[in-house]
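A single protein chain has been omitted; all remaining protein chains appear in their positions.
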Amino acid sequence: MKKFVNDPKSFVPEMLEGIALANPETLKYVPAYNLIMRADMPNENKVSIVQGSGSGHEPAHVMVVGKGMLDAACPGDVFAAPPMDYVYETAKLLNSPKGVLLLVNNYTGDRMAFDMGKEMAEADGVRCEILTVNDDVAVQDSLYTVGRRGVAGNFFVIKAVGAASEQGADLDELLRIGRKVNDVTRTMGVALTACTPPAKGSPLFELGADEIEFGVGIHGEPGRERRRLVAADQIADDLLDAVVSDLPYNSGDRVALMINGLGGTPISELYILYRRAHQRLAAQGITVGRSYVNEYCTSLDMAGASLTLVRLDDEIETLLHAPAESAIRVF
Amino acid sequence: MKKFVNDPKSFVPEMLEGIALANPETLKYVPAYNLIMRADMPNENKVSIVQGSGSGHEPAHVMVVGKGMLDAACPGDVFAAPPMDYVYETAKLLNSPKGVLLLVNNYTGDRMAFDMGKEMAEADGVRCEILTVNDDVAVQDSLYTVGRRGVAGNFFVIKAVGAASEQGADLDELLRIGRKVNDVTRTMGVALTACTPPAKGSPLFELGADEIEFGVGIHGEPGRERRRLVAADQIADDLLDAVVSDLPYNSGDRVALMINGLGGTPISELYILYRRAHQRLAAQGITVGRSYVNEYCTSLDMAGASLTLVRLDDEIETLLHAPAESAIRVF
Amino acid sequence: MSIEKTELVVRTIADTAIGNEKYFGDLDSVVGDGDFGYSLARGFEKLLEGWDDLDRTDSGTFLKRTGMVIASRIGGTSGPIWGTAFMRAGGAAGGASELSTEQVVAMLRAAVDGIKARGQSDVGDKTLLDALVPFTDSLEATSDIHAAAAAARKAADATSDMVAKRGRAAYTGERSRGSVDAGAMAVAVLAERISEIWPTQGASS
Partner (left out) sequence: MSIEKTELVVRTIADTAIGNEKYFGDLDSVVGDGDFGYSLARGFEKLLEGWDDLDRTDSGTFLKRTGMVIASRIGGTSGPIWGTAFMRAGGAAGGASELSTEQVVAMLRAAVDGIKARGQSDVGDKTLLDALVPFTDSLEATSDIHAAAAAARKAADATSDMVAKRGRAAYTGERSRGSVDAGAMAVAVLAERISEIWPTQGASS
């Protein structure tokens, strides 16, 4: 394993400490619950917005804590939902008269931890609501799973509810907005290489030199199928077709287009995918109103990318345009 | 080679086209010279700031074209300085009565291309000055090379002159500021893996499973020495020691601290390095006034990182704080 | 089963989970995300950290406290699932100071029901239930921990032919066939370890 890591067991806390040291004025770190929170929260005039999920997806979610985004994140270990205790304590610490919105990516472990944590916090008088994100089209709806997974599209849900809550929206309004954004957001990912969890020390799966995992999950879960490595344009087309046909997005739609890097892929390659997706959408009569090309939701050091579309209307577009701040910044 | 790439020969132009498509309102793309420029430049009341350099270091420099940063970038192919023609044509297109500032990372090829391009542009009446960036402490000063290489520290030079030029500074003033920032900026990098240039299709060098290249160049040039892979804290210490002792930075200094990812390393690991560097600087009486943890100057998909320090004074800190915009953005 | 014996069983589970971190993690990485061994090991380490302070009033209380530590400290799917199992087993034990085999079977049934409710899962979904239920059935039928452990092992091996319908592996559908379920195999390994320590500590409850 070639990584910048000390003891794998301290990987997450050390990362969190680093984030806190780099943002002393804006963020607070509570080691007992892996908690990164805005230093100026809770605020009694604002709903608190919290997300948990496993670690290893950075910048999601600990690095998008900030004004106009999350008010707190309490991640679990790498790829493991946080223990319910973290959720419970975080909800209590972020308690606001306007309530606490708990964003949950749709995985069994995350849902259980947040359901249990919410029950406990409610017993202590904290008003909580859960909003589930499930944008991954790789998982065909099925009786068997908890349904589609929550992946990079959660950025848009966070951005929209974060912006609305800054403008004073109440908990019900945030639930409405969050569900609305989630409902028009779809993502599909592809892996070129496997990721290496620090505690495991070796790649999570094996991919041949000319193989890709189409529809991979952000925890390295196998996807729809193994395919042969093809040219970037073909991969962009395949991702786009899977996403466009799912909602579906139609000619005349205006969308946000995100190309998200999975951790090991340089931004130059993301723009190669972006170019093709943008051109192909245009050819289908779908207009890109806003573009996102960066890492948003990674899978450790996995080389790969995901493509997300959000169907825009005036309300969503205005919320996505609203100012926001976070620890992942350039300047 | 597992990359999102079509024809390696079109890697750079396709990436540039992607950048232009993603930023239609703010950027202009001139394919003939690999040129990405601000749509609102040139401006007769502002010095134009241009950087060239090879590609493969994204977001440097094509993705930091924007208000308060570069006005244009004309990269060469992957790891190859731009042909002098690109420099010449770019200088002409960006011609302003206040002059054109050409930022050059200190490599033989870049210097020759810019020297020749500048001469040709001057013959056409364009007023140009060259500012050379050379922050890499891995290269011990020597009679033989052109001296220290320009690496991730060029971000700070760009940021400072970009901010000053927005405030109306003239060419001489920008030269003064740029040289001043360059003089107090030092960087040291380390590679965990080799990068794979698209046209080569295989890793540029071989590193054993437990080897690191200490002092690697951003073009994959070998560094000071091969070392054994050690814990993240030890690597952070080694990078920091090389940088601190070079200027040197002293107790009482206030600095900007950058941990720059080289392309294949996830941001979680960068924060592990950041944590240690910040703590160790504090223990030496050196205060981190501003922090930067992200990818700024990469080497394609190389796993690795570099550490940069800038000694701050009021003037530099104010310029680094000034607002700026660019294609690499989160929101 | 006395409180000392309950303690020993829990301790054995904890030690075995910690000792098998890598093995369990590798099993989870075939069609899962590879963290099952890590989650379990870290959680049981936390349990051992506060081991001496656990309330030992009776077996039921001890198991409930164990379950609460696990549920609140282990992340991933396993925290809620395993925590619920221990809490429910403790609840079924009530305040009894000695537990008969019948009572132990009832506790295991309560744990199974808890897992089903928490995980919205059932036998046949390719989860730890597919080893835990056969283990319980065999213990009820034979009153023999060794036979029960063998049944768990056989059932865990058999999960290899199943398609996952719950948990992360379920996303892969047909591709989950061909490898055993990590949770089921963990149950088998734990059952075997418990059966090994059992006779040396006296065969009856």
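Letters A, B and C mark the chains as written, and numbering starts fresh at 1 in each.
Going forward, a residue touches a chain if its C-beta (ideal position, glycine included) is under 8 Å from a C-beta of that chain, and two chains touch if they have at least 3 such contacts.
Please read these numbers as outputs of a predicted model, since none were measured by experiment.
> Could you tell me which shown chains are touched by the chain that is not displayed?
Hidden chain, whole complex, touched shown chains: B.
> Given that one chain is not shown, which residue among B:Val5, B:Met69, B:Val133 or B:Leu204 touches it?
Looking across B:Val5, B:Met69, B:Val133 or B:Leu204, the contact with the absent chain belongs to B:Leu204.
> Of the residues B:His219, B:Arg276 or B:Arg290, which one touches the chain left out of the display?
Residue touching the absent chain, from the options given: B:His219.
> One chain isn't shown here. Among B:Val50, B:Met84, B:Leu174 or B:Leu257, which residue touches it?
Hidden-chain contact among the options goes to B:Met84.
> Since one chain has been left out of the picture, which residues of chain B touch it in the full complex?
With respect to the unshown chain, the touching residues of chain B are 9, 54, 76-86, 88, 107-109, 112-113, 116, 138-139, 142-145, 149, 197, 199-200, 204-205, 217, 219-222.
Keep this in mind: only the chains that are shown with their structure count from here on.
> In angstrom, rounded to a whole number, how far apart do the mean CA points of chain A and chain C lie?
32
> Counting only residues that touch at least 2 other chains, which ones in chain A make the list?
In chain A, nothing touches at least two other chains.
> Counting only residues that touch at least two other chains, what does the list for chain C look like?
In chain C, no residue touches at least two other chains, as defined above.
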